[in-house]
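Dropping a structure here in C-alpha cells format, bear with me for questions.
One protein chain is absent from this view; the other protein chains keep their places.
The first chain written gets the first letter, and so on, giving A and B; residue counts start at 1 in each chain.
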Amino acid sequence: MEFSAQQIADLIGGKVDGDPGIKVSSLSKIEDGQAGSLSFLANPQYTPYIYKTSASIVIVNDDFAPEENISSTLIRVPNAYQAFAKLLEVYNQLKHDKSGIESQAFVAESAQIGANCYIGAFTYIGENVVIGDNTKVYPGCYIGDNAKIGADGLLFSGVKIYPDCVVGNSVSLHSGVIVGGDGFGFAPNNESYDKVAQIGNVIIEDHVEVGANTTIDRATLGSTIIRKGVKLDNLIQIAHNVEIGENTVIASQSGVAGSTRIGKNCMIGGQVGIIGHLTIGNNVKIAAQSGIGNNLEDGEIVQGSPAFSVREYKKSYVYFRKLARMADDIDNLKKQMQSLQ
Amino acid sequence: MEFSAQQIADLIGGKVDGDPGIKVSSLSKIEDGQAGSLSFLANPQYTPYIYKTSASIVIVNDDFAPEENISSTLIRVPNAYQAFAKLLEVYNQLKHDKSGIESQAFVAESAQIGANCYIGAFTYIGENVVIGDNTKVYPGCYIGDNAKIGADGLLFSGVKIYPDCVVGNSVSLHSGVIVGGDGFGFAPNNESYDKVAQIGNVIIEDHVEVGANTTIDRATLGSTIIRKGVKLDNLIQIAHNVEIGENTVIASQSGVAGSTRIGKNCMIGGQVGIIGHLTIGNNVKIAAQSGIGNNLEDGEIVQGSPAFSVREYKKSYVYFRKLARMADDIDNLKKQMQSLQ
Partner (left out) sequence: MEFSAQQIADLIGGKVDGDPGIKVSSLSKIEDGQAGSLSFLANPQYTPYIYKTSASIVIVNDDFAPEENISSTLIRVPNAYQAFAKLLEVYNQLKHDKSGIESQAFVAESAQIGANCYIGAFTYIGENVVIGDNTKVYPGCYIGDNAKIGADGLLFSGVKIYPDCVVGNSVSLHSGVIVGGDGFGFAPNNESYDKVAQIGNVIIEDHVEVGANTTIDRATLGSTIIRKGVKLDNLIQIAHNVEIGENTVIASQSGVAGSTRIGKNCMIGGQVGIIGHLTIGNNVKIAAQSGIGNNLEDGEIVQGSPAFSVREYKKSYVYFRKLARMADDIDNLKKQMQSLQ
C-alpha cells in the first residue's frame, strides 16, 4: 500500500506543504522516521526531531512554524494527533480486508456465515454456529457447536471457542484466547476428587477486546459474563461464573477466581489475584500484584497482598523498608529503660 | 437434546408431580430458570425462588412441601442435589459423543487409534502414536511422534503434546495445554548461554485434569511426572523434572520451578511460586500469591513471599498495616526517654 502526500491530505482534510507527489508506505515515530514513512508532530517536546527526521511526510498542526530547514513534506491539519490516529485506524482496517472461506477450512453444513466474512484455512466451524457479517476468523481457530459470534469481529489465529458460548459484535479475540474451558470445579470424596460437570457457557458482550492466551472458563451453570467494553490484556485468567462489569480494564497476568463479580469502570493492574465469591464495586482501582481477599466498595483504591487502602499501604511500606532500624530503636529503648529502672 | 419430565424421572428414579410430558432442553440455576430448562432445589435458602422460577421442571427432595403455587412441574427424589449432579454427568457425556476420524485430520500410518475414538479435523497424529479406546481428540491438536495417550481421554481443541510424552487413562487436557516443551535449561558460557538439550519426557498419570493454556515442560533427562488424580487449573507452569504427588490440586497461574517434588493431597492457591529443587511434603496448604523458597514438611500451612506459617503471617500482616503508628510510638518513646534522662 503506497499513498501520496496529496492522497493522505485529502483523506484527513489537510494542506500539503512540500511535494504533493511524494509517496509513503509505512508509519513511523518521528525520531525513527525513514524515507518512505509518514510521521507526525504533536507534542512540542519532539519538535527538534522534525529537523533531523528522514520521514518523507510529517503531519503537523496548522500553526507550526519551522525555525530551521525541514527536508520532509508537511501536511498541515487543525490537530496533528487526531489526524494521525485517524490514519492509524484506516491503516488497521486495510490490514483486515480479507474475505471469503479458504478451501482448507472446515465449515459444518448447519453453520451460518454472514456476509463479507473471512474464514481462514484450518479453522473449524462446528454445527449450528452462527457468525455475523464482516467477522474475520483467521487460520487455525475452532468454534465449537452452537456457538454464536456477532458482526464485525476479529478472531486472530488460534482462538478456541468451546460449544455454546456467545460472543457479541465488534469483539477482538487475540491468538490463543480460550473461551469456555471447564471451570475448575471438583468435589472432594474420601481420597480424591470428583469432577463437577461444567455445563454453563461464556457470554462476551459487544466491543470487548481480549489479549493473547487469556482464558475465560465456562460457568458451572448459567454464564460467565464479560460486559460491554471490557478490555482484557494477555494471559489473564477469568474463572467460572465470574462477571466483569462494563468498561472495566484488566492488565496482563491477573486472575479472578470463581463467582466473583467486578463492577463497571474498574482499573485492575497486572498480576493481581482476586479470590472467589467476592463483590468488587464500580470505579475500583487495584494496584499491580495486589491480592484481593475481601469485597471492595465503589471507588476504593487498594494495594498489597492482602490489599488495603493504597495510601495506607504506601505508608506501611515506607516503614517496612526501615524495619531493621525500628528494631534497633526498640532494643536501645529497652536497654535504656532497664538502666533507668 | 430434548427430554420429557417422565424420561428424566425414569433416569434418576424420581416421581413426577405435574405434567409428565413437559419437555426441557437445558439446565439452569433456579434463580435464572427459563421455560424449557430444568433446575433443582436442594438448599432451603433458595426455596423462595421456586415460587417465581420459569424453569419448566424442578427436581426437589421427596419431603418438599410447597407453601405457595408453583408453575413448574416437580420431580421428587430422595436427594435432589445428587440427582441433579447425576443429570449433569449424563449431559456432559452426551456432549462428548463424537466418534470417527474427520477427513481433514492427519494420522500417520504407524499410529494406532483405539475403538470409538474421535479425531477432529486439523489434528495431527505423528508416527507410532498410540491412543486408547474412547478418547476424543478435538480439532487442531498435535500429538508428536511416539507419544502415548490412554483410554477415555478428552483432548480439547488446540492441545499440543510433544514427542515421546505419555498420558494415562481418563485424562482431560483443556485447550492450549502444552505438554513436553523444552525445560528452561541453559549453561552460561563466557558471554551468552548454551542450550542444555532437554531429552526427557512428561508422564501424566490417570484421572488428571489440566486447565487451559497450562504448560508442562519435559525433563532434561528422565520424566516430569504428574501423578494420579492431580488437578491443575489454567495458565500454570510446571517446569522440567518436577513431580506432583497424587490428588494434589493447584489453582490458576501458579508456577513450580525445576526439579521440585510436591507431595500428595496438597492444596496450592493461585499465583503461587515455588522455586526449584525443593521437597514439599504431603497435605501441605499454600495460600494464594505465596512464594516458597524452602522445603515444607507434611501438613504445613503457609503464606507470604517468602512464605511461613499462615498464622504467623496473618499476625505479622496485622502489624504491617499499623507500622506507621508503631513508628510514631517509637519516636514518642525516644523523646520521652530523652527528657527523662
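Things to note:
Convention: a contact is a pair of C-beta atoms (placed from the backbone, for glycine too) under 8 Å apart; a residue touches a chain by one contact, two chains touch by 3 or more.
Since the structure is predicted, the reported quantities are computational estimates derived from the model, not experimental observations.
The residue from B:158, B:211, B:229 or B:269 that touches the chain not shown here is B:158.
The chain not shown here is touched by just one of B:101, B:275, B:301 or B:324, and that residue is B:275. Of the candidate positions B:73, B:224 or B:253, contact with the unshown chain belongs to B:253. Although one chain is not displayed, its contacts with chain A can still be listed: residues 27-29, 32, 85, 88-89, 91-92, 95, 102, 104, 120-122, 138-140, 156-158, 172, 174-176, 207, 209, 211-213, 228-229, 231, 233-235, 246-247, 249, 251-253, 270-271, 288-289, 305, 317, 320-324, 326-327, 330, 333-334, 337, 340-341.
Mapped onto chain B, the footprint of the missing chain covers residues 104, 106, 122, 124, 140, 142, 144, 158, 160, 162-163, 176, 178, 181-182, 184, 186, 191-193, 195-199, 213, 215, 217, 221-222, 235, 237, 239, 253, 255, 257, 271, 273, 275, 289, 291, 305-306, 308, 312, 315-316, 318-320, 322-323, 326, 329-330, 333, 336-337, 340.
Basically, only the chains that are shown with their structure count from here on.
Distance between chain centres (mean CA atoms), chain A to chain B: 25 Å.
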